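Only one protein chain is missing; all other protein chains are in place.
Take a look at chain A:
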Amino acid sequence: MSARTEPEHRAADPTGRDDAGGPAARTDRVRRPGFGRLVWAEWTKLRSVPAWLVGLAVAALLTAAIGLLICGASVCSRQDAHGREVACTATVGPDGRNVTDRFYFVHRPMTGDGSLTVRLTALDASQPWAKAGIMVKDGIRPGAGYAAVLVTPGHGARLQDDFAHDVAGPAGTVSPGRPRWLRLTRAGDRLTGAVSPDGHRWTTVGTARLAGLPRTAQVGLFAATPLDFGRTDSLTQSTVHPEATVATATFDRVRATGGAAGTAWTGTRIGDTGPLPSAAGGYHRAGDTLTVRGSGDIAPAVSSIESITPVERTLLGSFAGLVAIAVVAISSIGTEYRRGTIRLTLLASPRRGRVLAAKALVVGGAVFLVGLATAAVAVALGTTLLRANGNVLAAVPPGTVLRVVVGTAALLAVAAVLALAVGAIVRHAVGAIVAVLAGLILPYLLAAVLPVLPAPAAEWLLRVSPAAGFAVQQTMLAYPQVDAAYTPLDGYYPLAPWQGFAVLCGWALVALAVATLLLRRRDA
């Protein structure tokens, strides 16, 4: 080749990128290899080391196997009023979520519009969220829709409907010298609750709309008080030791208008009493005075009270899979430093920030796909196994299950990117793995799996550490109107699913930014 006489021999380069020649080229915007090429190169690297593919498979197996082991060992034990073992059941409310619907109802049919007014002269109950008042309910089936205006010992007057909705009215409770008047008015599917200290000056608490409430519903007086639950927890089993408390409410001056008018009352215990015959309740009528005794609660179900198993129980193995994933992610950058291939990588792509971005995309993307398949299989098999063992799965909308599956995949992917970035910062595989275990896995295990930390410490860890990302797996909702142990162990995280995930993303982004900065500054 007579190169010296033909300096432009390569002018026919099909890529047309030969623009480094003249001084004019210096002023051109330098054209770089496309980002797509880097991603392809990083994918080639990842797929061509068998140990990394094995690592991802191990992650999938660990996640699914641990989840299935826990599901296989989970049993639901429940006793009836005679101390016999019975199948676990759960009640579902109008919105498809689980509810607690246990109380004593003194009722009669109500056809069309009308109103009921009563005076509540006494409420004897120990629990702050004990309830007594007037209710219109779509029949006496547990879980049927309702609206109620009620008084509590600790939280004043309220208008509540369909278990999850709660509107606060005037504060203060009922005492012998200070009765409370209550009124519930139906107009079509709208129910308006009002309270008054004297029967003359009325305050409207709110209006509830009960879609689909039939023309004939049940109207009446009720009393309920949450059971005092004692519980022992283990990884696979929760045993409940409930103690019944009873609320006693005394009503008089019952006045009905329209369809609510009538004379006869029927007393019904709504929902089962479980192992506590004393929780059955009852009522007593003496002239104009009605005394109602009731136990239980009318509220959204929380997993620590109802024997329901959250669907994310099937994904308890995620942390173990994440350990394997972190090892692969860290190794993918760690070996580049250990073997010196990082220099080749930077020779091929002198724009260093893009190298890390491409690596993060490939590692994160591969982990996301593996995580998605793993989570889908673990949830499908795990829920089948749980049901076969007599467990009752918490009822959640299909979108929530989808979010848990996709969220788990995203959680694993972002955690992998975080591990990768830590590996790029530390440049030493063992050190990086220790850092990821200490910063991500350990807080999760301490705060959300093993009952070792006090609740405030556990909550703090799950707010600020990367382990907050596990919140994306939670399906249970916490309600202010239900006093319960809302601990991470029960499936309640201090942050909402996507908030917790955002905390993890924040950690990953910061780590990636630091790693990029260091990669740019350091000699390779």
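Going forward, a residue touches a chain if its C-beta (ideal position, glycine included) is under 8 Å from a C-beta of that chain, and two chains touch if they have at least 3 such contacts; residues count from 1.
Everything that follows uses one rule, which is that contacts and distances are computed from a predicted model.
**Student:** There's a gap in the complex where one chain should be. From "phosphoenolpyruvate--glycerone phosphotransferase", "dihydrouracil dehydrogenase (NAD(+))", "ABC transporter domain-containing protein" or "Branched-chain amino acid transport system ATP-binding protein", what does UniProt name that chain?
**Tutor:** "ABC transporter domain-containing protein"
**Student:** Write down which of A:Thr248, A:Thr273 or A:Ser349 is the residue touching the left-out chain.
**Tutor:** For the chain that is not drawn, the touching residue is A:Ser349.
**Student:** Quickly run down the residues of chain A that touch the omitted chain.
**Tutor:** 1-4, 6-10, 13, 15, 17-21, 23, 26, 30-34, 37-38, 40-42, 44-45, 48-51, 335, 339-341, 343-351, 523-524
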